[in-house]
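The complex is shown incomplete by one protein chain, all other protein chains being positioned as in the whole.
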Amino acid sequence: MATQTIEFKDPAARASAAVAAASDDDIQDLKGDKLVLNMGPSHPSTHGVLRILVEMDGETITKAIPDVGYLHRGDEKIAENMTYNQFVPYTDRLDYLAPLANNVAYVLAVEKLMGIDGAIPPRGQYLRVICCELARISAHLLGLGAFAMDVGALTVFLHTFTEREKIYNLCESLTGARFTTSYTRVGGLTRDCPPGWIQAVRKFLDEVVLNIAESETLLTRNRIFVDRTRDVGVISRQLAIDYGLTGPNLRGSGVDYDVRKANPYLVYKDLEFDVPVGSVGDCYDRYLVRMEEMRQSVRILRQCLDRIPGGADNASREPVSIQDGKVTLPPKTKVLTGMEELIHQFMIVTQGVNAPPGEVYFGAENPKGELGFYIHSRGGGTPYRLKIRAPSFVNLGILPEVLPGHMMSDIVSILGSFDFVMGECDR
Amino acid sequence: MATPIEFANQLREKFGELLSAPVEFRGEATLTVSDPGRIVEVCQFAKGTLGFDMLLDLSSIDNYGEDPRWTVVYELYGTGHHAHLRLKTSVGEESSEVPTVCGVWRTADWHEREVYDMMGIRFSGHPDLRRILMWDGYPYFPLRKDFPLAGKPTELPEVAFTRSAPLEGGPFVTVAGGKDAIAREPRVRNPEE
Partner (left out) sequence: MDVSSPASGRGPSTAEFGYNSKIEGEVVHTTVDAALNWFRKNSLWPMPMGLACCGIELMAVGASRFDISRFGSEVMRFSPRQSDVMIVAGTVTYKMALAVRRIYEQMAEPKWVIAMGACASTGGMYRSYAVLQGVDNILPVDVYVAGCPPRPEALLDALIRLQNKVGKETITRDLKRDAAPEKYGSLGIELGERGEVLQR
């Protein structure tokens, strides 16, 4: 953007000079002049650093140009220099509202490349599904809280944050960190869940349904909320598919595509759940889809907690990771006493897990959409090229199409209903 | 619900020698299009007739040291039949230009801008090919293999500046007994230090 110099002349003199200088045609143009507004990278809407240049005719938007890249950190180039396990913390910070889901998606892609995705022990798979669904609830809670806060309902934000604190406590006892968990490794998980964790999740589920119901009474039939979101940001079915939208944004427009049902991974084919699909494709539909998805996640979680092999305390000592020295780290007691384990430990830590040459694409159903990893490997422990297919990046591509025609205050509703995360968009 | 390999064979029947034999790996099918100029035809057939109505991903690979240097990878998906398919095409460094598929899938717009920004491959016919993640006027293409991870110093007044991150080549080493934590920080050190 070019900088302009501002001359502080007396306003009255300036106005009269302008009128004197303008001819009749110019005055017509001045009346019809469009205002270019910069919704800058730092704005109160808590969606991160997105900049939108909006050209407006009065209050109505005529053109919108989003400018992304303010959080571009170079993840893909960093991935070429890291081993597969070393990159797991970077995946946390992609969609930083649901880090567990990103971790799982990434290691599933690497395991697909290595061909071991069928060999993950069932307890590990169930724990991964539990992590994904907890992350989904957490991300949707924050997305809804931020959306409601932007639209004006501040109470919902505080309520959802309190629920998220409970999820943070669960994550902390499971992984050691509130979020940015880095919990998964290629071939399994870092560790099993601690004793009492399953019961704690059950207790949390009982509480979160009450909280979701409370947020719903505050928002769903709220006249102001409905007026601000109904028939705003309508995306037709065909447009949504053409623009590559995925996740609740796509389902809000009526397309029944959920990776968990279409190309199931982990144990999703054994679990019963419904996928909510909207009809109109406006902001209100996307909001309803997210609300219902949270309830379906609770349903999935209850099934997982009931069926997890080994049960709550894992009395039968089920493993959570593959017990193959070439893939996962051997137990520390053996490392310091056994030759083979020492060599495996050394190779995995210094050179990384050895992946065969080839390329795979794996997409998982993340809360924001389909998070895909395209890994092109030429052998060895580091990828030759890792491309992260970020749902938020693709979802934002539709903004220049959706925003024109709406009023300025609808921008906030539309952005909130898209529920994007800039960490993922810019990588 | 056909499998990816069946779709790949259908594509091959239609286009014959333009496409390579499908490579099947981990249940996915990849086809290489030998002439990048005809990629739009192949994509249109895939979308129109075979039902691949969604372009999931468009990425690029830098085959540094090989010719052709660039490979552009298209990841296709059909919402009706739930099958994936991958198309690849290679283009050399001298031309570095591939026709755009924005006319087939509108989502390719931002993907191609990102590929241009990161790799420098131009897309002919693109409505607005400019940088998306870095700023306009940034002189380098970061994801190329000859560009260092640490970056290079640049300066564009009023817009942005960059410096090299303390990482230039080589392993990180620390100094035993440096005077403070800053001096002891593991970073690349010249041999004479």
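Order of writing sets the labels: A and B. Residues in every chain begin at 1.
Basically, a residue touches a chain if its C-beta (ideal position, glycine included) is under 8 Å from a C-beta of that chain, and two chains touch if they have at least 3 such contacts.
Being a predicted model, the structure only gives us computed values, none of them experimental.
Q: Looking at the full complex, which residue from A:Val49, A:Leu170, A:Leu396 or A:Val412 touches the chain that isn't shown here?
A: A:Val49
Q: I'm checking contacts with the chain that's been left out. Which of A:Phe157, A:Tyr257 or A:Phe393 qualifies?
A: A:Phe157
Q: To test your reading of the contact rule: which positions on chain B touch the chain that is missing from view?
A: Counting over the whole complex, chain B touches the hidden chain at residues 133-135, 140, 142, 147-152, 158-163, 165-167, 182.
Q: Contacts of chain A with the missing chain: which residues?
A: 40-44, 46, 48-49, 69-74, 77-78, 89-90, 92-93, 96-97, 142, 157-158, 161-162, 164-165, 168, 178-180, 422-423
Please note the rule applied: only the chains that are shown with their structure count from here on.
Q: Averaged over CA atoms, how far is the centre of chain A from the centre of chain B? Could you give it in whole Å?
A: Computed from C-alpha means, the inter-chain centre distance equals 22 Å.
Q: Where on chain A does chain B make contact in their complex?
A: 3, 68-69, 72, 74, 76-78, 80-81, 112-113, 115, 239, 241-244, 255, 257, 262-263, 358-361, 363, 370, 372, 374, 376, 384-385, 387, 389, 393-394, 396-397, 401, 426
Q: Sort out for me which residues of chain B touch chain A in the complex.
A: 25-26, 28, 30, 53-57, 59, 61-62, 73, 75, 79, 82, 84, 86, 105-107, 109-111, 114, 118, 131-135, 142-143, 149, 158
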